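The following block contains the structure, expressed as structure tokens.
Only a single protein chain was left out; the remaining protein chains are all shown in position.
Each chain carries a letter (A and B) given by its place in the written order, and its residues are counted from 1.
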Amino acid sequence: MALEARNLTLIRNGEVFLEDISFTAKPGITVLVGPTLSGKTTLMRVIAGLIKPDSGSVTVNGVDVGQISVKDRSVSFVYQQFINYPSLTVFDNIASPLRVLKPKISKEEITERVHEVAKMLRITELLDRKPSALSGGQQQRVAIARSLSRSSDVVLLDEPLANLDFKLREQLRDELQRIFSDASMMVIYSTAESLEVLDMASHTIVMNEGRVQQDGPALDMYAKPKNIPVAQAMSDPPLNLIRSTTSIGGSESLSNALKDKHGGVFTVGVRPHNIALKSQGSADIPVSGKVRIAEYTGSSTYLHLDLGDSQELVLEVEGSQRFDIGSTMTVYLDRNALFGFDSSSGNTLFAPSGVR
Amino acid sequence: MAEIRLENIGHSYDQGATFALNPISLTWKDGDAIALLGPSGCGKTTLLNIISGLLTPSVGRVYFDGVDVTDLDTAKRNVAQVFQFPVLYDTMTVRENLAFPLKNRGLSKDVTATRVEEVAELLGITKYLDTRPLKLRSDLQQLVSLGRGLVRRDVPAILFDEPLTVIDQNFKWTLRGRLKELHNLTRYSLVYVTHDQTEALTFADKVVVLNQGNVVQTGSAADLFLAPEDEFVGFFIGSPGMNFIDGSVNNGSVNIGSTVIGTTSGDKPVANGNVRIGIRPEFLAVSSTSSGVNVKISRVEHRGGYKLVHADGPNGNVIAKVDSNSSLDAGKTVQLTFHPERTYIYRDSKLCGSVNVKGA
Partner (left out) sequence: MKTRNNKAWFLVLPVILVVAFTALLPLMTVANYAIQDIFSPDNRLFVGMKWFYDITNDPLIISAFQRSFQFSIQALLIQIPLGIAIARIMPKSGWKASAALVAVSIPLIIPFNVIGSTWLIFSRKDIGLGGYLLNKLFDFDFTSDPKDGWGLILAVDVWHWTPLVTLLVYAGLRSIPPAYYQAAAIDGASPFAVFRYVELPKLRRVLLIALLLRFMDSFMIYTEPFVITGGGPGDATTFASILLTNIAVGQFDVGRAGAYSLIFFIIIQIMSFLFYTVLTLQDREEVTKTK
């Protein structure tokens, strides 16, 4: 069982929506991650058959879906905007895909299946209500239930949690993971949030500007991103990026300290939690800057340092610590947690060993 | 900038049948950055609209610097507001957008030009002054929207209604940082509505947590994180939220199941009976000692900089935050280790004491 996309390309009015996209999705969850306008929604619409690509194909279990009319494809789609039939009850909404099946299935079977799916999504008490009487989270559960009732081969979820509250997103993410890890479905889930990717911990495809940037396990992409866009798509808070010419005291620069990893001038990347206030040992690289702001989340503090020359460093320290705005301080970069990127292409030159 | 005082403010959208916002009194000092945090439907937008003047409250009065503004409409209150999406005048350049509020108030061309340049400098958008705003990225557009509020010096408060909604993940951080920096520099009174706890906590000096029309707790990020007074605050703040484990108190001894984890401590004695032990994942450790509360690990999530260990506790899932190089695996049985200062006792959802952890 697999979904294969081969060389999908879509260009409209000179704008590249998809460029030579190829990947394989196995049963389970495949996550598409990337910023807005990276092509995620377009790709999902092509897979669903709602848009025809200029070139390339999508095959599901060996069958080219381009040959099958949209209504005969075994695809379900869940949208960001919780789309449900407003005039039908929740029960009828979930039953609707079952009622158009050929060959027809009995009323009892339909009822049984609806209850099964409603139980999975925990909306059994809402079955006789109309979508307008439900909260956002509940409406989205109904939309998801509807997508599952037919047991399609492919389930597409386009940023399904984006319009929901922070906490609701956390809860649903957990549930969705459990519901969609069913081995018989190929689920393609798109998101713009790196946290969701790591949570789902599955096959991940990073997209940027219409192209597949990297394809593999989420953790691999976190630890060994191919380039800056991939690194940033997987980092929340964002990866710090500073020039290797940044001075580290005296006449030394980062380039000197990292000579053994890569020669010349490049861009250094470091995650906020890999910078410390106190030296941890000889593997540290000191950098000085002026305190700009400190942000408190209760569990940690994000300290923003102005390094001069329009460069900034953000570090994450535990707990709530006070800092004098405007004072100069030295912080320590963990040398074993540094990334090196080519300054013009953004490609990764070196990455930390292990997950940092 | 002004002191904002809300006296018994409450609002009902259906003539008193239900209250979207139950009567509440709040006072915010001049120059405070306040966040109104809560899930959808908690009343935070209602409260913001009452402050801005878009809504007249069913009960209560609003005062800016001691002056009753409750019956004044939005324009007369002179507040500035940033909306969920950038609200811009498409046909004008950024410069003209920023000058608009001053032009309408009849300020001279010179004064207007100077103010516009100042604000653009403050926001870091000087190089975009002669561009049409539609050509800018969404976070820059929001800055222009904000700029129109900043050009007027006599603004009592700047109100933000979930302003990062349409901004991309990475730019949320830069925009938030910029807003915080602006606040430090200008000390405007700011009121910020959001459902995202990270936004609220990083932005504000004081966070007002709302749920179902009521203020549940007000405090700094540290207060809300370290000592939640209500289970809702424990749950809502922190990602993931606080763990609540069923337990009991028996003559000063705190138990989970048959295991004693410590004794009660706090200003007031805790009565015997069933309670819930509240402890945040950041303060819950798991170890392989032989005694303690045993749980089986159901899942280990790698979050990059750390790992989340999910275990089957006595009444459901329990989560502990551990180092990213921890070697724990699903299926293993481990013991919960409670933080000596951050383990709390909750009864009827309210904080009633803390636990003096045994062996700590």
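The working rule: a contact is a pair of C-beta atoms (placed from the backbone, for glycine too) under 8 Å apart; a residue touches a chain by one contact, two chains touch by 3 or more.
Quick caveat, the model's predicted, so the values are computed rather than measured.
J.: Taking the entire complex into account, which one of B:26, B:59, B:87 or B:227 touches the absent chain?
T.: Counting the whole complex, the residue in contact with the absent chain is B:87.
J.: Using the touch definition from the top, which of B:9, B:50, B:79 or B:334 touches the missing chain?
T.: B:79
J.: Of the residues listed, B:115, B:148, B:176 or B:276, which one is in contact with the missing chain?
T.: Per the contact definition at the top, the residue touching the missing chain is B:148.
J.: Using the definition of touch stated at the top, determine which of A:26, A:52 or A:259 touches the missing chain.
T.: Counting the whole complex, the residue in contact with the absent chain is A:52.
J.: In the full complex, which residues of subunit B touch the absent chain?
T.: 54, 73-75, 79-81, 83-85, 87, 89-92, 100-101, 104-105, 131-132, 134-137, 140, 145, 148-149
One rule holds for everything that comes next: only the chains that are shown with their structure count from here on.
J.: Centroid of subunit A to centroid of subunit B, CA atoms only: how many Å?
T.: 24
J.: Mind listing the subunit A positions that touch subunit B in their complex?
T.: Of all residues in subunit A, those touching subunit B are 35-36, 135-136, 165-168, 170, 192-195, 198-199, 201, 219, 222, 232, 234-238, 271, 273-274, 292-293, 295-299, 302, 304, 314, 316, 320, 325, 354-356.
J.: List the residues on subunit B that touch subunit A in their complex, please.
T.: So the residues of subunit B in touch with subunit A come to 39-41, 168-170, 173, 176-177, 180-181, 184, 195-198, 201-203, 220-222, 224-226, 235-241, 280, 282, 301-305, 324-325.
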